[in-house]
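One protein chain omitted, others in place.
Residue numbering begins at 1 within each chain, and the chains themselves are lettered A and B in the order written.
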Amino acid sequence: MTAAMRWPVPLLLCALALSGCGQPASNGKTVIKIGSASPLTGPQAHLGKDNENGAQLAVDEINAAGLTIGGKPCQLQLLAEDDQADPKTATTVAQQLADDGVAGVVGHLNSGATIPAAKVYSDAGIPQISPSSTATAYTRLGFRTAFRVMSNDAQQGGVLGQYAVQTLGARRIAIIDDRTAYGQGLADEFARAAGAAGAQIVAREYTTDHATDFLAILTSIKAQDPQLVFFGGMDPQAGPLARQMRQIGLNAQLLGGDGMQTEQFIRLAGNAATGAIASTPGLPLATMPGGRQFESRFTARFGPVQNYAPYAYDAVYVLVDAMKRAGSADPARYLAQLPSTDYQGVTGRIRFDAHGDLSSGNITLYKVEGGHWVPLQTLHSHS
Amino acid sequence: MRRRQRSAWIAGTLLAIGLACLPLLLQIGLGRSWVRIADLALLYTLLALGLNIVVGYAGLLDLGYIAFYAVGAYVYALLDSPQFGLHWPLWAVLPLGAASAALFGVLLGAPTLRLRGDYLAIVTLGFGEIIRIFLNNLNAPVNITNGPQGISLIDPLHFGTISLAAPHRLAGLTLSPPLQYYYLFLACVLVVVFIALRLQDSRIGRAWAAIREDELAAAASGIPVRNVKLLAFAMGATFGGLAGGLFAGFQGFISPESFNLMESVMVLCMIVLGGMGHVPGVILGAVLLTVLPEALRMLGDWQLNHLGRVVADPDDLRMLLFGLALIAMMLFRPAGMLPSPRHRREWRKDARP
Partner (left out) sequence: MDILVQQLINGLVLGSVYALIALGYTMVYGILELINFAHGEITMIGAMIAVATIGALSGGALPIPVILFTGLVAAMAGCMALGYVIERIAYRPLRHAPRLAPLITAIGVSIVLQNIAMLIWGRQYIAFPPVLPQGWHTLLGARITDLQVAILVTALVLMLVLDLLVHRTRLGRAMRATAQSIPLAGLMGINGNRIISITFLIGSALAAISGFMVSAYYGLAHYYMGFLLGLKAFSAAVLGGIGNIRGAMLGGLLLGIIESLGAGYIGTLTHGVIGSNYQDVFAFFVLITVLILRPSGLLGAPATDRA
């Protein structure tokens, strides 16, 4: 965008801020801007674009069906920004969306970007719904504007901890995490839940998100003879970890979170992947209430669903639902309606707890059988 | 002489007016997000000026410089956040952060001073990683840094009850938070520029230059090499710590992943590209390298809007460009884009026998 093109925008914004409503579009409808923020370049670009596409699909469907808020015909417009999955860029982008006068934001993809951006949205009073950030801290910052439509790490770790003890029957458990915000958060919640369910944590070891050699920590874990090894981290580490467990003859069940529930894990672990169990928040697309229809509509326009598109899609509907109930697209007015959301979306029934988390989220467990992740069962988390 | 002084005054005044108006122009022309980018550019300028003292003035290659930035940021975050429930005033926290960073600078410097340039590079790199690893793990057995989760809800920079995160009205103008940060950071940069320029021409500055050019000769001519080197580390670290404190208050959230090795390399790139040892060059490098990723981001947006997809991912190209620039600079223009006269002489290819 050139400077020359941007000159009138702030003037329009001033007018917009003064009138307290959206600017009229050429067809006489009031335009409501929705922001989408996610990495569109870099290593997670495919996931970021997926989120944007999910939101775009919702926006287009709502516009096609016709939207009326407070008796006035309205039209949604999606502003997609690239946060590069970087905390500093995320705040810049958040500022930009706030300046552009968005009524709500769907984003960001990563917790590391979502958390610093949340402050900017909170200061501007703009509701934010993250479709994919799972760090528990995001909704614990005390911002009224922060919501998410995905189970958080505490919910996932808690469900996994109970599952390990009650379903898998593990009494002696070893835990490894990769010292990232995600891995450590998940592992801590897992440890708490597994301990509460009566298991003994016999070893707590650590690695990093660049490591490839886990033999030293696995050997000292082997000395404790655990029945289950829980790994909080991502697939590039989980894959070789599974191989090295087999290499030193550590015959314990490997359990992990969504960072491990990927095709890459199976590729890297080779035949050592067989039998590993991992969870992912949400339902498999095929078993979501509106999953199949969503998938066919989405695929027809954008190609295969990567991961979180259905959540971004639902997030837009949740925002619009609150606007309809408030009879206004003014953030100051409709924000108050968001906590009382009760919306039946593609991903399930969406209601929020006092923090802005899902009051009941789905966690699905998968097991590697025959070189593929096969769904085992879906559990429910409660806040 | 008098005439030169007058034109210097005029240039200075114009520069001051330009710097004061720049964010307003940015805000009107490109939006407030660009004021935030200007804020970041000023922070990186502070960092680069600090590293310039160590690398540019004293010729000590420090690859772990970001550790001092981290120390400053964490001191601010710990003393001004719900982490310990402390909310210290700015005038106490910022100097304390800078002083802590200086202390770490001396701690690092003291045992490593005997090392030659390339050993020093590796040891400082290791030091930077050690600091990061500690910050990442000091959440147990006693939770000090909150580990990988980082510290959130850090108090914004504030003077008494006046918080820079809230807009204020001044003489009929509404100052948005990014604007207020801009003026605070600009003031800090000006102070640091002043100190850096004065240092360069001082006795100490000349001692640094002597050490940089030939340590043995410098020692032989009576320069207390050890202390002078330590001073360089401490001064550089102080500026890094100050920048870190400002960053923590500006961003409101910090975590160890913001202080990785790549950041150290980035700051090094800034001073190498701009011109080692030359304050205007360093500033140019810092501003260019902060704005460049932003410009590249626009390139990505442009591709999405006009081509429908990202053909050449700017994030893929960014580091490649930096790497190539580092090599090309050393081969063809080793003294940087805006070299200092002394460095230009020094870095001529045939300068060493």
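What we mean here is this: a residue touches a chain if its C-beta (ideal position, glycine included) is under 8 Å from a C-beta of that chain, and two chains touch if they have at least 3 such contacts.
Note that the structure is predicted; figures quoted are calculated from it, not measured.
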item	value
Residue touching the undisplayed chain, where the options are A:R140, A:R243, A:R333 or A:R349	A:R243
Among B:L30, B:L43 or B:L61, the residue in touch with the chain that has been omitted	B:L61
Contact partner of the left-out chain, one of B:T112, B:T145 or B:Q200	B:T112
Residues belonging to chain B that touch the chain removed from view	55, 59, 61, 111-112, 114-119, 121-123, 125-127, 129-130, 133-134, 136-137, 141, 214-216, 265, 268, 272, 276, 316, 319-320, 322-327, 329-331, 334, 346-347, 349-353
Positions on chain A contacted by the hidden chain, ascending	43, 179, 204-208, 210, 212-213, 215-217, 219-220, 222-223, 235-236, 239-240, 243, 247-249, 264, 267-268, 270-271
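Rule of thumb we're sticking to: only the chains that are shown with their structure count from here on.
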item	value
Centre-to-centre distance between chain B and chain A (centres being mean Cα positions), rounded to whole Å	34
Chain B contact footprint on chain A (complex, rising order)	1, 3, 6-7, 9-10, 40-43, 45, 80, 82, 84, 87-89, 91-93, 95-96, 98-100, 112, 115-116, 119, 123, 135, 137, 141-142, 179-181, 183-185, 206
Of all residues in chain B, those that touch chain A in their complex	27-33, 36-37, 40, 136-137, 139, 147-150, 152-153, 165, 177-178, 251-253, 255, 257-258, 293-294, 297-298, 300-301, 304, 310, 313-316
